[in-house]
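Below: one structure, written as structure tokens.
In this view, the complex is presented without one of its protein chains, the others remaining in place.
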Amino acid sequence: MGRTLMMTAAAVALFSASAADAETLRWANDGDILTLDPYAHTESFTSSFLHHIYEPLVRRDENLEFEPALAVSWELVEPTRARFNLREGVTFHNGNPFTADDVVASVERLIHPDARARGNLSAVKAAEKVDDLTVDLVLNAPTPLLLNDLSGVFIMDAEWMEANDALTPGNTTTGTVTYASDHTNGTGPFVLESRTPDAKTVLLANEGWWDTPKHNITTIEFTPIGSDATRVAALLSGEVDVITPAPLQDTARLEAADGVVALQNPSLRTIMLGLNHGDDELDAAPGTGFNPTKDIRVREALWRAIDMDAIVEKVMRGKARVAGLMIAPPIAGYVAEDDVKPQYDPEMAAALLAEAGYPDGFTMGLDCTNDRYVNDEEICLAIASMWQQIGVDVKLTTQTKGNHFPKVDRGETDAYMIGWATLPAMDGYSPVRAMIASRDGEFGGNNPNGYSNERIDEIARLAASETDNEKRLAMISEAIKIAKDEIAFIPLHQQPLSWAARDNVELIQFPDNYFRAWHYKVN
Amino acid sequence: MIAAAAPPALWRAFFRSPKAMVSAAGALLLIGAAFLAPITAPHEPFTLGTFNLMDSELPPAFMAGGDPRFLLGTDMQGRDVFSAILYGMRISLTVGFLAVTISAAVGTLIGLVAGYRGGLLDAVLMRLADVILSFPTILIALLIAGIARAALPQAAAGEAAIAVLVFAIAINEWTQYARTVRGQTMVEARLDYVKAARVTGVADGTILRRHVLPNVVSPVIVIATINLALAILAEATLSFLGVGMPPTSPSLGTLIRIGNENLFSGVWWVVVFPAAALVLLVLCVNLFGDWLRDALNPRLN
Partner (left out) sequence: MIPFIARRLAQAAVVVLAIAILSFVMFRYVGDPVAAMSREDASVSEREELRTALGLDQPVVVQFWHFLGRLADGDFGVSYRTQRPVADMIAERLPATLELVLMATVLSLAVGIPLGVLTAVHRTGWMATFVQSVSLVGISVPTFVTGIMLILLFSVTLRWLPSFGRGETVDIGFWSTGFLTVSGWRALILPSLTLALYQMTLIMRLVRAEMIDILSTDYVRFAQARGLPAGFIHYRLALKNALMPVITITGMQIGGLIAFAVVTETVFQWPGLGLLFIQAVSFADVPVMAAYLLFVGLLFVALNAIVDIVYLIVDPRLRSGQS
């Protein structure tokens, strides 16, 4: 018997996943980071990951409020000149000291025409060194959201970039490749140890970090696992400690497993349906010569026909929050009184259609992604079925994001799914500028179907440079309310963040869906 | 087609073989039930608006909590799984039959001609096969689906999905028949009696039909039976990669793909029943194909 036990023990040691030491955090996400170069991408997950290695001048704390990071204080010396006093005694991972030169070189690298992410700092014209630990940012115009922007701008090391010929960012068009795509040198709480794309990226705790660590993690082993089922299996089998995201439908199975907890919280991302405001006839019904969705009664009917409570309960497993506005509660500009949606009422919806002149319904398209949002395809199938029940003949198309968004952008859809999280700014101005302002140059980039309201267009321009925050937020709330009253979009819900972890890991789920391991503990 | 042309000997062999009768009966039953889905299915799972989200994920009728309306339970949308299987099988079979028929006919013809004639024609045809073989089914399907999406009006895109899938699968698979048939034809065409027949002025078509075709039938049937299953599976795989049938009219493969996402959630009936239907179908078709292959083999008679 003793021998059997020993053999079993040996077999377990041989076959079970290698027993990691207590402070290793093995983390699986549904996708890999795109690059190690912080200015070569525009993806929030990659930003979230690189935040462990690189740091901004100001960062977000546990409540997502701004707190000093590489800058200790800041002031507006002129309406278009912001002065930052930098932290003393900070060193990069290779030992180089952090100075104003690094900030200047980083800003110049980011606003370089070749930088993929330069839109993240479009307000800044130049960076000027005042002394070794003081730097000025020169702005194009007064900018209320400068700190929001800067919290996503990671500072790189000027000397290191110069030594490795990485002062200019990579460029796909010219084939310029930079050293920074494969190597890092930041000031952050973790240091890059190794990286094999799509397989494993290992980070070690930075012993020389300027901040007092709240975490106790010595090693982060990051693995992308794209398949949902495999990711869940890897957690259940003990091969990883945290998975992001965890499929909602597997919540019960995960919670039933020993030593595993499912974590769910509302995120900032509002899922909504865009509508066709501009065309003379619907794209799915060419030749009819009319566009019913131009009529607000039809738009209201479509909204009232959607039983959101049923969708949240059944499709989202009770984990989403029904939305009446296009922004989530934590976002600046949100007003709770406005966040009320019309009651679900299919009879009234049918009556509204009849009143608008469509007693027998009409044909329209519904376009959705099947790989972008939580249970996106299932939501759309349910909505299509509900619309069909009030007499609308729905042509449902579900496709990958790579095909969906270009089609939406070309204005070839009648109703389409889109999610908006206002990231990285976390401010209600983002949908005002991008989604409900009329399409014109810098405005309405995500308003392809011709929604237009003069007051909203005015607000979009005024709020851009309004530095009195109270006034600015009042304007944004007004615009958001107009859009709601006119049913520019049909807000559906705020989708949940859904993670799962072994119960010895202490995590915080931030509503912006950032993973911030410097707040986490492994017990 | 085979039934009409079948000699009495084949029928006698058929009625002597329990394997042949059972598999043929099973296949006919499944195929019949699938093609008569509008009659045999109790619900209309492909008609939006006929199902209700509040009926979702009900277990099979014979289990606790089951609803007698839904024999094999319901899926995430509240659709009847039994009806969805019948309708889904109809789509899978349509795709499979069309793809196999087209690819086998085209492939065999090209293989015969290329192997028999040789020379420049052979080189051109086989290089064409190389080009097509260089593009895996999956990639071809992505291309064809993309072109169809760009070329067809939105209203027709859903209806065209079957044609797109058939084309995508068939265009890749004829090469298998062609290469195999060509190899066999090259060997046969160099045998003395064929050479003799050519010299004595027997028409090429006759030689191919009389002497070469019977010898390539066996591998063609092996490939065709296995390819019917493969076509159905290829459709499922394409659906896994996002270019299969739309979720409003799921095929058997699409049902399995959707059910597979819920494997951990305890709603086993949405994946087990469609998978069982697929296995049963493929098994019957293949067993019958096996028997037919042996029965048609001149050397075994």
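The letters A and B name the chains in turn, as written, and every chain counts its residues from 1.
FYI, a residue touches a chain if its C-beta (ideal position, glycine included) is under 8 Å from a C-beta of that chain, and two chains touch if they have at least 3 such contacts.
Model, not experiment: these values are computed from the prediction.
*Asks:* Among A:Asn96, A:Thr134 or A:Ser181, which one is in touch with the chain left out?
*Replies:* Only one of A:Asn96, A:Thr134 or A:Ser181 touches the chain omitted from view, namely A:Ser181.
*Asks:* Determine which one of A:Thr42, A:Thr363 or A:Ser465 touches the chain that has been left out.
*Replies:* Spelled out, the listed residue whose C-beta touches the missing chain is A:Thr42.
*Asks:* Which one, A:Asn403, A:Asn449 or A:Asn513, makes contact with the chain that was left out?
*Replies:* Among A:Asn403, A:Asn449 or A:Asn513, only A:Asn403 touches the chain that is not shown.
*Asks:* For chain B, which residues reach the chain that was dropped from this view?
*Replies:* 19, 118, 123, 127, 130-131, 133-139, 142-143, 146-147, 149-150, 176, 179-180, 183, 186-187, 190, 218-219, 222, 226, 229-230, 233, 236-237, 240-241, 253, 256-257, 260, 263, 271, 275, 278-279, 281-283, 286-287, 290, 293-294, 297, 299-300
*Asks:* Which residues does chain A use to touch the chain missing from this display?
*Replies:* These residues of chain A touch the chain that is not shown: 12, 15-18, 28, 31-32, 34-35, 37, 40-42, 116-117, 119-120, 170-173, 175-178, 181-182, 196-200, 223-227, 229-230, 233-234, 236-239, 371, 400-403, 405-406, 409, 420-421, 423, 430, 433-434, 439, 441-446.
Note that only the chains that are shown with their structure count from here on.
*Asks:* Measure off the straight-line distance from the CA centroid of chain A to the CA centroid of chain B, and report it in whole Å.
*Replies:* Distance between chain centres: 43 Å.
*Asks:* Spell out the part of chain A that touches chain B in their complex, as residue ranges.
*Replies:* 228-229, 232-233, 247, 249-250, 252-254, 283-286, 307, 310-311, 314-315, 363, 365, 370-371, 377-378, 381-382, 384-389, 394-400, 403, 412
*Asks:* Spell out the part of chain B that touches chain A in their complex, as residue ranges.
*Replies:* 47-49, 51-54, 56-57, 76-77, 146, 149, 153-155, 157-158, 242, 246-248, 260-267
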